[in-house]
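So that we are looking at the same thing, I have put the structure below in structure tokens.
For this view, one protein chain was removed and the others were kept in their places.
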């Protein structure tokens, strides 16, 4: 594709030779002739001044000066690079049509343009909007209601009665609405608390492979607009997750926790039940959250601490044996009794 | 439903107006006219004295005095509330019958009243008791033996030869009896140790969505009566888990560990291989267990410590930099050599 054509499709300003041929997008490390890269930070800007690099680059205007290759000027180079990837390598999408092996309840309602794969199951009373893609073996339990542009990969599941907005994607094996975890001791054993609420996924939510979002005991577990879960994340019953919050793999949120908007949790973070986490909270990988956390906090460690404290004390842990020796030496030499 | 009818169905003593209409159970936070709530602790008892609250409440006798609404007196209000949820909102259960798309081996034995969903697979030599519910896409490998009142949700799997008691539930995508993880170095590579034991799940076990219970190398991995696993829990080969023990999401138990009865592990707890954990041990979220732990212990942290120690030292971590400064100041001013 000629760079000028790409500029037109992206609606970006072209600087330099629009006739250059671009064959594929590439990460900066793989910059090479024929490739288009993006530069979004000063750290990587110098690469643009080298010869023999990429055929073209998408850059913020501030890094454009002195570049050796033609440029597309963008207010958000990474976002436009994402669009370039989609233009050169459109993600796999099966053709519309309903596989004859799919099992669809007679009263289920499916919008136009659906692509329903082999052995997919759509239960009684289900409603699904336009252009749904159910890959093979997806299962929709009865009475789920799902919006437009739904994508469910292989073995993804929506349990009975759950409600899903528009443009929601479930990756392979994701489970929406399995029973919450609740038992009460009685008669020398454990009695299960029926889990009869639902899960609500608002528009643009994406759920990673093998992640589980449990239904509420009563009421609803809610993931607001644009929440993104990586693979193998777990969300307990009755949680509420604010819009555009992102959780990396293996994050676990215990029951009834409430997480704010635009948070980002690293991998394997845990959050205690009934915790209240503010907006734009960043939690580093493996941290353990509980109680209340204020808007904008950056936390780390278990139990969690403000990142600036965590960095200081965790950096001193390895010197704790030394500190014991130093205190012992002071006690020995200054004649102070040891106060154990 | 009239409260008097509910009292009869639950077998509980009614105090006050039995003619009041109850429309649904609700958590205390959602107490409102028409709702029935439960009060099991002194903390929430005052709500009963407010006007305009719930239509009725299930309470322990000790909190009954002064209530503004009619009551059902219960020795275990939470357990009876669980029964009320099940009465008002019976969990989804498909009708009996065998879907024509299910694939059942000719020699498999199925008890009466089974409900077998679309594309379910039951292998050769399998025995399943009465009233089984296999939701769509459940797979039972050959020669598994399963008791009465079995429920397997979508994509749940029981591998070859495993043995399952009565009233066992597998949530969506749970895997019982995948290979344990064992390899030995040989000839410059790794040789797999065949995993040819089984898994035994005793009566009343419940396994969460996407949880994995590995088969034994030789012998059996055993979950005793009433064990409850949340979603995404992993149990390694040859483990033994005592009756009524509960594990929250993402708990991982390494091979050959032995865990006692009535334990409760928080989310993301890990337990080392060959550990021996006593009865009624409580482990807080993300703790890392190893070695031997005595009956009744309450532990936290990695490596695990008694909760009372953990609370004290973890609360002081953030002051470690201060302690270094204080020791340095003492050294400077008292002329003691620094003993590094």
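Think of it as A and B in the order they're written, each chain with its own count starting at 1.
Basically, contacts are C-beta pairs under 8 Å (C-beta built on N, C-alpha and C of every residue); 3 or more make two chains touch, one makes a residue touch a chain.
This one's a predicted model, so the numbers in the text were calculated from it and none came from an experiment.
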| item | value |
| --- | --- |
| Residue touching the undisplayed chain, where the options are A:56, A:158, A:248 or A:299 | A:248 |
| Option from B:99, B:160, B:203 or B:279 whose C-beta touches the chain left out | B:160 |
| Contact residue for the chain not shown (choose from B:99, B:179 or B:279) | B:179 |
| Sites on subunit B contacted by the missing partner chain, in the whole complex | 103, 119, 121, 137, 139, 141-142, 155, 157, 159-161, 173, 175, 178-179, 181, 183-186, 189-196, 210, 212, 214, 217-219, 232, 234, 236, 250, 252, 254, 268, 270, 272, 286, 288, 301-303, 305, 309-310, 312-313, 316-317, 319-320, 322-323, 325-330, 333-334 |
| Residues of subunit A in contact with the chain not shown | 25-27, 30, 76, 78-79, 81-83, 85-86, 89-92, 99, 101, 117-119, 135-137, 153-155, 171-173, 204, 206, 208-210, 226, 228, 230-232, 244, 246, 248-250, 266-268, 285-286, 301-302, 314, 317-321, 323-324, 327, 330-331, 334, 336-340 |
